[in-house]
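Only one protein chain is missing from this complex, and each of the others stays in its spot.
Think of it as A and B in the order they're written, each chain with its own count starting at 1.
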Amino acid sequence: MSVLEAVIRSVAVVAAFLVLPLLVGQTEHKFMAHMQGRLGPMYAGGWHGWAQLIADAAKFVQKEDVIPAAADRGVFRIAPAVALIPYMAGLAFIPIGDGIVGADVPASAFAVLAALGVGILGHLMGGWASANKYSMIGAMRGAAQLVAYELPMVLAVASVALAAGTLSLSGIVEQWQPWWLLWQLPGAIVFFIAALAEINRTPFDMPIADSEIVFGAFTEYTGLRFAFFLLAEYAGIVVMALLFTVLYLGGWAGPLAASLGVVWTLLKAWIIAAIIVWMRVSWPRLREDQLHRLAWVWLIPIALFQLALTAVVVVMTR
Amino acid sequence: MSQGPFAFVAGLAGGLRTTARTMRRTAITQEYPDVLPDLPPRSRGVIALVEENCTSCMLCARECPDWCIYIDSHKETIPATTPGGRDRQRNVLDRFAIDFALCMYCGICIEACPFDALHWSPVFELAETDIRDLLHERDRLAKWAQTIPPPQPLDPAAPDPAELAASRKPARPARPAADGAAAAERPARPERPERPARAERPDRPPRAERPAGEERPERPARPPRVEPAERSMPLPRPQTDDHGAEAPRAAAPEAPAAPEAPAAPEAAAAPEAPATAGEDATTQVLPTVASDPVATDGPGAQA
Partner (left out) sequence: MTTRDIVFICFAVLAAGCALLAVTTKQVVHAALWLVATLGTIAGCYFVLGAELVGLVQLLIYVGAVIILVIFALMLTRAPIGKHDDLATPGWQRAIAAVVGASLTALIAAVVLPVVTDAAVDIPASTNKGVSAAIFGVWVWPFELLSVLLLSALIGAFIVSQVVRAAGRPTGGEGR
C-alpha cells in the first residue's frame, strides 16, 4: 500500500464519515416529520431543507463552548473525541463493495466490534467529568447497556462468522447466500436489537432519555463538542446499518453486483437506517430494568441458540 | 409483557403501522410565512376600534381584567340648534389605546361595549421587537377596523337567542283566571322554586300551543304531554319523594296518553279548576312564574 493510496483511503473514509451520518440525519428529519404529520425542515438549502444539518453544524460551531466549573476539564474536553473516533475507525473496516473498503484486515468483523465498544468510553468519560448527576446517571446507564448488549451482539456476529468460516467482512459477503436470511434470522434479530441498544437509539435510549435525565451524558455539553456527540450517534447508525447489511443482507449481492454493488450496499443500509428511524418515531422508551431483562433473558439465549444452530448446520454441510 | 410476547409484538407492529399510515397522508403543516393561514372569521387576532361608534363610556376599560385599555376624553358642548333650545353635551374621544403586551385576548371589552365599537379582527401579525411598541393607539386600532370580517350568517340549527326564546314563551291563557289563586298559593309552597327546573320538560306541552303558527306538529307526541287532568297527580308526588329525578320518569309511563296528546293544548288552554291551574303555573318555565302578575299576564295576552 503506497502512501498515496493510504491517503486516498483515509480521505474517503473521513468523507464517508461526514456525509453518511448527515444523510441519515436528514432521513430522520424528514421521516419523523411526515410520520407525525409535519413537513420537517423546508428552508435551509432551498429544496425541502436539504441543507438543514449543515446549517445546524454551522450553528453549533458558533456556540460558546461552556465547561462547568466543577468539571474535570481534561477528561471533559477529550470525551467527545473518544466517543467519535471509534465510529470512524469502525467505518474504515466495513467494505461497501467488492474490494471497496477503508482498511482491509483479516478479522474486520471483530475489528468493527472492538472499535464500537470503545465509543461508550467517551460517554462514560463525558458523563463523569461533567460533575452533573444527570450526566452521571446517563453515563452509567450507557455503560451498563453496553456491557449487557455487547455479549449477544458478539455472539450473533460469531454465528455469522462461523457460517462463513471467516472473520473478514468481505469474506462473509462472498460466502453469503440468500437462504442465510432464514438460517441467520434469529441472530439477525438479536444483532439488530443489540445494535439499537449499543448506539442508544429508541426504544433503548435511556442513557440520553431527555424526559428523565435531561440529556444524559451530554447534558453539560454545548457547541461543537455536543455536535460531536450527536455526530457520533448518527455515525453509530451508519456503522450499525452497514454492518447489518454486510453481515446479514449480503452486502453488495444483488442484480448487476459487479457494477452496482456499492449502490446495493448503501441502499440496503439506508433501508435499515430508515427502519431504525421508524422505530424511534413509533415506539416509547423501555424502562432501564426492562432493557436488562430483555438482554439477559431473551437475547443471550436466542444468540446462543443461533450459535448452536449455525454450528450444527455447518458441521452437517461441510 | 404481561399479556405474553405475542401481544407485545402485535403492539409494536401496531405502532409501526400507525406511523406508516400517517406518513402516507399529506402533512397538516401550514407553511405560514409563505402561505397565509386561512383563519376562521371569529379568530381573535387583534381588537379593532370603530371610532364613530365609541361614546367614551369607559365600560370596556372598566371591564378589562388587565386594565390595559386607556381612554381619554373630554366633554364638548353642542350649542342648541333651535333658538331657545337646550345646549347638548357630547363626549369626544381624545385617546383610545390598547396595550397588547398586557391584553390576554379575553374579549371581555368587546362583549362589554354597548355600542359595537370594538370588534375582533383576524389580523395577527403584531410582533414587535420592543414590548413598548405593543401599545397601539387609536389610529392603528381604527385601521384594523377595515379588516373586521362581515358577520357570519346565522346557523339555521342554532337555538334562538335568549330574548327571542323568552318572547316566544307559551301563552298561558289559564293564567288570568288562576292568577289570584296562584298568587295566594305561592308562598305556601316552599319547594316551588326548585320544581320548575325539574318538571320543566314534562311541562313543555304548553309550548306546543305555539303550534298555532309554528312547525313541529309532531311535538305533541312527546311524553311531556301529561294530561292536564293528570297534572294534579305528579305534583303531590315530589312532595313526598323529594328526589325530583323520579318525577319525569314516573310521568313517562303515563305518556301512553299520546293518542290524545293533540288534545292537550286545548285542554291546557281551557280554563280549569283554579288549583290545577295554579299548579300548572308552578310547573311553568321559570321566568314567567318568577315574575309578578303583570309579567305573567304578558304572554297570556299575547296568546
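We take it that a contact is a pair of C-beta atoms (placed from the backbone, for glycine too) under 8 Å apart; a residue touches a chain by one contact, two chains touch by 3 or more.
Computed from a prediction, not measured in an experiment: that's the story for all the values here.
Enquirer: Tell me which residue among A:Val19, A:Ala70 or A:Val297 touches the hidden chain in the full complex.
Expert: Of the candidates A:Val19, A:Ala70 or A:Val297, A:Ala70 is in touch with the missing chain.
Enquirer: Which one, A:Gly37, A:Gly117, A:Gly223 or A:Gly254, makes contact with the chain that was left out?
Expert: A:Gly117
Enquirer: Which one, A:Val13, A:Ala33, A:Val101 or A:Leu146, makes contact with the chain that was left out?
Expert: Per the contact definition at the top, the residue touching the missing chain is A:Leu146.
Enquirer: Given the full complex, what residues of subunit A touch the hidden partner chain?
Expert: 70-72, 75, 105-107, 110-111, 113-115, 117-118, 120-121, 124-125, 128-129, 131, 136, 140, 143-144, 146-147, 150, 154, 167, 289
The rule is simple: only the chains that are shown with their structure count from here on.
Enquirer: In whole angstrom, what separates the CA-based centres of subunit A and subunit B?
Expert: Here subunit A and subunit B have centroids separated by 62 Å.
Enquirer: Given the complex with subunit B, which residues does subunit A contribute to the contact?
Expert: Residues 31, 33-39, 42, 278-279, 281-283 of subunit A touch subunit B in their complex.
Enquirer: Under the definition above, what is the set of subunit B residues touching subunit A in their complex?
Expert: Interface residues on subunit B, with respect to subunit A: 12, 15-16, 18-20, 22-23, 25, 27-29, 31.
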